[in-house]
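Every protein chain of the complex appears in place save one, which is left out.
Our next item is chain A:
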Amino acid sequence: MKTINKIRLELADWLYNAGIVGVANILDANDVAYKRGINYIEFEETALENFEEKYFKYFIDKYKKFTSWYNIVKYEDVILNFKEENVDEEYLENINKQIDYVKEKLKSASYKSAYVIIQNKEKDLLKEEKQLNKIKKNKKQKVEDVLPNIKEQLNRMQQIIEYLKTDEVAKIILAKNIIYDIIAKFWSDVSFLNKNNNKKNMYEEYRIYFVDGTLQYIEKIIEKAKYKCFVCDRKISKLSKPVSYDLTWINKMGVDMSRKTSHFWDLSGDTFICPICNFVYSCIPAGFTVIKGQGLFINQNSSINNLIAVNKHALERNTTFEELEDASYFSIVENINQNKVEQLDKEIENIQIIKLDSTNVVRPYTFNILSKDKLKVMNGNKKMLQSMIKVKVKVGTKEYLNLYKEVVTRLYEGKNQFDLINQLFHLRLDKKFNKLHFIDMIIKINNNFIGGREKKKMVHHKVINDCKGFGLDLRISYVNKKAENKLNGISYRLLNALKTKNTSKFMDTLLNAYMYLNKQVPTIFIEGLKDTDKFQTLGYAFLLGLQGEEMKENKKDDIKEDMING
């Protein structure tokens, strides 16, 4: 009787982990049972049966809505709901736009290479494309005059759509879409991405190159073999395909050992991997989540369950990469939250976040570390952060600043927020930004962040609120004295002093402002004079108060947050 071999994949570096998550995602999506250990997954070799189908099915399910195939097919709705009385100039323009799009896609290289593979030759899409034409209407004609043409073109489109929707055609074209949009961002040159295999069935190619090799290898792992896999230490008998592979095919990762061996000791390259690891690496694209050429993988490897959980994302058609990123940071924070706060120190280790930017040819991957401290700040200020997610600030004619992203980026990079706060104040003084309570939040988040690094640099929230109060008092006094017009000048001067961390210029301005009113200067600032971080926190809080009334209505929220952060 044949014994069923089991394959165990253990967590390793981020790239390999992305591959493991990919394998797990594919198996999950196809309802294949496998075992999740603390730091490994294990499945039977039967799981690899028809794996090529499972592989593409996973991607198609996840990214279908982002493909050009979908953009063509979804127009069916419009066609089916077509009513003559709805047709107007705008409608016509819309149809023409879609016709353009369909024509462009149908004759694109990737579609052309798909036609070769498709067995069902019922329709020749290249011919169809030629017959599909934009609806022309000269100035004398009315929309009604071109109605027959509209119907004709919509009819053609409908037929194309029907053909595209047939199982086989959809399967191949979607796979092509996925290959170019997702998979090719991570690896190239081998299997269906090898230039020579462009016109072969990608499902077949995947099976031959990745799956068959793996299955054969598992059958007879030679324990006495001379070599070892560079990643998993399994034995390999030869340093050539299909027994072992190199890493060159993974974009920007491996070294081409056949061309340049001087990277290695004695010029003999040893980064060979076994077919199993080769297979795992082919699943890296399934571990990442990709939107418009940007990918994200969070290497939270405290356990395989966590790792898979934080990398699971539900994508909508209009999900942006930023939203994806935000959502995943939150899912990390959520994950922590389920554990008790006391355990935080023990349970959370630094988490590596890997981002792929496929437009960056030289260095597509960037790495960020999400440290314990940062996570704590994130967790402690969750509510405030959440409230900023959709806030956009206009900074130029077409330039917008996503507040949440700005704050979080700084948090992740371990930088303070003072430059952002300063920028927002400038916008405020130029009357381009009026959501002052966000500045208040950022000041507090930043203060928590600074306190997370060095306790003594933190300013108590009550002191921040006091400072704000002093600012507001000063404003009221100026207003009462009918000298409101002086406030802008004072604000600018304070802002510049804060930007350059010039305490004496700040105090000079402050003293002058109070002198004008014949009032005492709050001694609260003396504390701030001893430390530039404190000084800036207090200074900005004061400035915030100085900006005025809008603050009051948010006081309740502040108190709530204080209690959370207390």
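Here are a few things to note about the model shown:
Here is the rule we go by: a contact is a pair of C-beta atoms (placed from the backbone, for glycine too) under 8 Å apart; a residue touches a chain by one contact, two chains touch by 3 or more; residues count from 1.
Here is the rule we go by: contacts and distances are computed from a predicted model.
Choosing from "Glycine dehydrogenase", "CRISPR-associated endoribonuclease Cas6", "Branched-chain amino acid ABC transporter permease" or "DNA-binding protein", the protein name stored in UniProt for the chain missing from the display reads "CRISPR-associated endoribonuclease Cas6".
Considering the full assembly, A:525 is the residue among A:111, A:433, A:525 or A:540 that touches the omitted chain. Chain A meets the missing chain through residues 503-504, 507-508, 511-512, 514-515, 518-521, 523, 525-526, 529.
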